[in-house]
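Note that this complex is displayed minus one protein chain, with the remaining chains in position.
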Amino acid sequence: MTRRWFHKSVETKYYEERDAVFNALPRLDRRSFMHVSAAAAAAAAANGVSFNFHSFTPVSVAKAQDTGAGGFTFAYISDSHLYERTVNDRFVRSLMRAVDDINRLDPKPDFVLYGGDLAQLGAPAELELGSQILKAVQAPVRMMVGEHDWYLDMGEKWRDLFGAPTYSFDHKGVHFVVLNSVIEKDFWTERNMTPEQRMQTVAGLDNGVQSRFEVGAEQRQWLADDLAKISAATPVIVFSHSPLYKYYKPWNFWTDDADEVQAILARFNQVTVIHGHTHQMLTNRIGNIDFHGMLSTAWPWPYAPEGLPSLTVQMSRPNPFDMHDGLGDGRVMVDPAGLVDKLYNLWNRNPVEVTASYLRGDKSAAPAKPNLVSY
Amino acid sequence: MIRTKMTRLALPAALAAAMIASCGRQAAETATAPAETPAETASAEAPPPASTPVEANMTPAPPAEGELVEVLLCDNETKTTAVADGTREGGQAIADELMTQWKRKNPDAGWIDAELAMHQVKPPADNKDVVGKGQGSTYSRITEMDAALWAQETYKLAVEGSTIFHSGDKLGSTIAVSCDMCHPDASNTHPETYPKFQEQLGQVAMLRDMINWCIEHPVRGERLDPDSAEMRALEAYIIAQRQGTPLQYGKR
Partner (left out) sequence: MRTRSQLAGRAAAVCFAALALSGCGRGDDDATPQAPSRQSSEPSSSSAEPAQPAAPRSSEPAAANATALAPHGALAMDAQMERLAALAGGADADANGVDPIVWRDLYVPEDNGLTPERIALGRKLYFDVRLSADGTVACATCHDVSRGFTDQRMVSEGIGDQLGQRNAPTTLNAALFQTQFLDGRAPSLEEQAKLPITNPIEMGHGGLGDAIAAIADDAEYQQMFEAAYQSAPTEETLAKAIASFERTLIFLDAPFDRYAAGDETAMSEQARRGLTLFNGKARCVSCHMINASNPLGTDNRFHNIGIAARVKNFETLAVQALHALEAAGGDLEAVDRLALETELSELGRFMVTKDRGDIGAFKTSQLRNLAVTAPYMHDGSLTTLWDVMDHYNKGGEANPFLDGGIEPLALTESEISDLVAFMFALTDVRFQDKAEKALADQTARARKQRPFRDTALANREIFPFEARIGMTDASNNGGGE
């Protein structure tokens, strides 16, 4: 006699159901398969996403196996906040763990995004340490700058090591843009701050002396020019450290000129923003833009008291006795139509996936809610 | 007039308060620029330097026009030399120069405002409703000054806690980690849920036990004596930030 005696967690059930779907898919005949595709395609079309029907593969299938013609994945590591080894071993160790995770991915990602805040206090030694550790990543690395990297020397060492903070590139039919979205209006000159004081001020998340982040007029112009030649049907993915929307001002989970930046991106069919800085699972959709946050490897942050996007399924409160809880790295899966699924590889927890179809209103695709409160 | 908002103390008033304590009320009235804020009998931030008592009966004769005059601050150390031109602007310049010198010597005098410029701290209850109440005659009853004093002292402890909370050095961290890294504005600290049984601490924990655990492990510093000034200040700040939250002891 058998009996289901063990309690299944929400995530276990979720994955069992997923497994059941995947296991069933290969057994679908062609007609049923197309039916599934069509249903997903209809959902996408209802949200104003145009695509080439014949090249569309159901998003959920696209991520389970190879993404097929045109689809691809990239991985990310973000917000490591390194001190020198002799000052703080813990942050160094967790970045190494993330690099190990990425190196063990199968299939290998096309490239790895580093999401900013590599150093904690912008010191040359910290940035160099980070650079060395990232050299161990067995895939090309695309760097993005964060405020902790910038405000000691206004990006001098960063440019030395990693090149221009703002750039774009194309990959398998997707146009990628990397922004420096942590520009702050000068608050330090009038206060006669030293570079170290300036950096310390910016380093405090809740430090009200610093200015709010912005992309700035110059970069917005650059963005408009860069995108001018891109057709509206081309999927666009933007990497930015701060979320390109307004979540919580006191913690600079915020971009002052978010509306202007979103306006520049408005004409495209499919735009995704991948951002760091918030150290938590975060999801939003505004107009035609999906927004996904990246996990940190250094420490998690609580959800802000207000302003949380309603689409976000929060991660449950990290356990302080487990110093890697709420942290991790992850992957982004891009399907041929440019729809993006985001995988949060949370350490010591089940991975959580936030899919494009969920962001387009498919409630059944919602990531499993944890059964513990987040805050 | 008692201020009803305690979120910021005006800079002159704070410094005036410090100077009053270090110099004595009479001398301060001479040295400071006129201010419209009420005098507050707050205690000093800067320790009062040793000073000889002012000889109240020796009033110097007013200087002649154009004469070079040496002006001494009430602490009997800070001085400046200027031409006495008899104008208000000239007087203001003398006072400003003395203040600048004094501020340089006492860099932490404005610590409350410096801290509040960076981090917001929720104010304590204002106790307006007990002003004028109490037993006995008029002079036994609670005054506005009392309420202001209570609020000021309580608030100061919370602000002091904020300075420690945000500083790895003050916490004694050996890995340069401060509390605000995981708890910006003391979020996610839930002081209203203590005491609660925390198995990993091996006991029913009070807030200070959890603070000490955090100092020992994520911050990797040395545990504080629970009755030390730092611990009390940290508790004050953490509790202050949850002003208005109902108590729910034991809640996970």
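Chains here go by letter, A and B, matching the order in which they are written, and residues are numbered from 1 within each.
The working rule: a residue touches a chain if its C-beta (ideal position, glycine included) is under 8 Å from a C-beta of that chain, and two chains touch if they have at least 3 such contacts.
Please read these numbers as outputs of a predicted model, since none were measured by experiment.
Taking the complete complex into account, A:Arg97 is the one of A:Arg97, A:His171 or A:Arg220 that touches the chain left out. For the chain left out of this panel, the touching residue among B:Val69, B:Ala114, B:Val130 or B:Leu201 is B:Leu201.
Summarising the interface, subunit A meets the missing chain with residues 2-6, 8-9, 11-12, 15-16, 19, 23, 84-86, 89-90, 92-93, 96-97, 99-101, 103-104, 125-126, 128-130, 132-133, 136, 321-325, 327, 347-351. In the full complex, subunit B contacts the hidden chain through residues 199-204, 209, 216-217, 223.
Methods note: only the chains that are shown with their structure count from here on.
Against subunit A, the residues of subunit B that register as touching in their complex are 117-120, 166, 175-177, 180-185, 187-188, 200, 214, 217-218.
Chain contact summary for the complex, subunit A toward subunit B: residues 83, 87-90, 120, 201, 204-209, 250-251, 299-302, 304-305, 317, 320-321, 323, 375.
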